[in-house]
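Only one protein chain is missing; all other protein chains are in place.
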Amino acid sequence: MDKTIRILTSYVIGLILIFGFYVVIYGHILPGEGFDGGMLIASAFILCMIVYGRDEAKKRVNISSALVVSAIAGLLLIVVGFLGLIGIRDGHQFFLDNFLPQGDPHYLFSGGIVPVLNVLLGVLVGFGFYALFGYLVVWRGERGTDAEP
Amino acid sequence: MFAILLVSILIFVLIMAALAVQIRDLMSSVMALAGVGFGLAIVFLFLSAPEVMTAQLVLEVITYVIMISVVYKTSKLDKTRKYSVREISPAAAMFFFAVVFIIFSIRGIKDLPIFGEPLMRASSLQIAQTISEIGATNIVTAILLDFRAWNTLMEAFVIIVMIVGVTVILRKKGRKVER
Partner (left out) sequence: MSILIYLFSILLFLIGLYCIVSKENLLKIVIGIKIMGYGVSLFFILLGWRRDSSAPIIIKDMAQNFVDPLPQALIPAIMVISLAATILMLATCVRLYEKYGTFDISKIKELKG
C-alpha cells in the first residue's frame, strides 16, 4: 500500500488495541461489553493484515494459533460454568453460578463472575474473527483470482 | 423536536434501503447497505441504547469490509436481465402480500402498549436486584452475563460453528474429479 498509509497506521494500531482491552475489562461499569471489545481487538489485527499484507500479519499473530486460542477460551467458559455446579457458594448449586465475592459497586473488582466472563468472551470473539478474515478474504482460488484487495 | 428528528432519520434509513435494493452497480449497492446500518445506529442512540449502538457500529463495519472484499474479487456489476412489462409476476405477488401483511399487522399492533410506556414486568424485578445480588452497575451487561448466561454461552458456540463452517467450505482440495 501507499507509504503515507503505512506510516499513519503504525501510529494508530497500538491505540486501537489498548482501547479494545479497556472496553473489555471495564465492561461491567461503562457501556460496552465483551462482544464490542472483542471486535475492536479483531479490527486492530485486520487493519494490520490489510495495510501490510498477509505475511507481515502472520509474523505477528499466526492464524492457526489464533484459532487455537479462541477454542481454548470457549473451553474455559464451560469449565467456569461447571465450577458453579460443585457448590462453592452455599445453597446455590447450579451451572454458571456467581461464586466470586461481590465487592463495592462502581469499582473494578466488583460484580462477581461478570468481569471474568467478559474477558473470556472478548478473547474468543477477537481472535476468532481475525482467523475468519484470514481464511475468507485472502484466499487463492483455482482460476488464479489472487491475493489481497 | 425529538419526534421530528427521529422520524426524519427513519425516512433516511428507508430511502437508503430502497436504493440498496434497486441499484445495479454492486459496489454502490453495498455502500447503500452500510448507509442503512449507520443510520440505524443513530436511531439506536436516540432511543437511549448505548450498548446496542456500539454493537451495531462494530458489526456493520466488519460486514462492510468483508462484502467489499468479496465484490472486488468477483464480478462488480449486476448483469442479470431487466424485467419487461409483461413479466410482472414477482412484483404483483409481492404487492398483494404487502397489502395483506400491513392490514393484519396494524390489527395486531393495536394491542401493544403505547409507544413510550412499556410494561416492564420482568425487567423491573431485575433492575431492583442488580446491585444487591450482583454488584455490577451496567444493567445490560449484568443481565446478559448473570441472569441470562445460557444465551451468551450458546452464542459463543454459534461463533465457533461459523468459523468451522467457513474453514470447511473454503478448502483448497475438493473432491477428486472422475476420470
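For clarity, chains are labelled A and B in written order, and residue numbers in each chain start from 1.
Keep in mind that, in the parts below, contacts are C-beta pairs under 8 Å (C-beta built on N, C-alpha and C of every residue); 3 or more make two chains touch, one makes a residue touch a chain.
Quantities reported herein were computed from a predicted structural model and do not represent experimental measurements.
Considering the whole complex, not just the chains shown, which residues of chain B touch the missing one?
Counting only chain B, the missing chain is touched by 6-7, 10, 13-14, 17-18, 20-21, 26, 29-30, 33, 36-37, 40, 43-44, 47-52, 55-56, 59, 62-63, 66-67, 70-71, 73-75, 78-81, 90-91, 93-94, 97-98, 101-102, 105-106, 109-110, 112, 114-118, 120, 122-123, 126-127, 130-131, 137-140, 143-144, 148, 151-152, 155, 158-159, 161-162, 165-166, 169-170.
What residues on chain A make contact with the chain left out of this view?
Chain A touches the missing chain through residues 30-31, 33, 35, 105-106, 132, 136, 139, 141-143, 145.
Please note the rule applied: only the chains that are shown with their structure count from here on.
Would you mind pulling out the distance in Å between where the CA atoms of chain A average out and where those of chain B do?
22
Contact residues on chain B for chain A in the complex?
50-51, 54-55, 58-59, 61-62, 65-66, 68-70, 72-74, 131, 133-138, 140-142, 144-146, 149-150, 152-153, 156-157, 159-160, 162-163, 166-167, 170, 172
Which positions of chain A touch chain B when the two form their complex?
Interface residues on chain A, with respect to chain B: 27-36, 39-40, 42-43, 46, 50, 67, 70-71, 74, 77-78, 81, 96, 98, 102-106, 110-114, 117-118, 121, 124-125, 128-129, 131-133, 135-137, 139-140, 145, 149.
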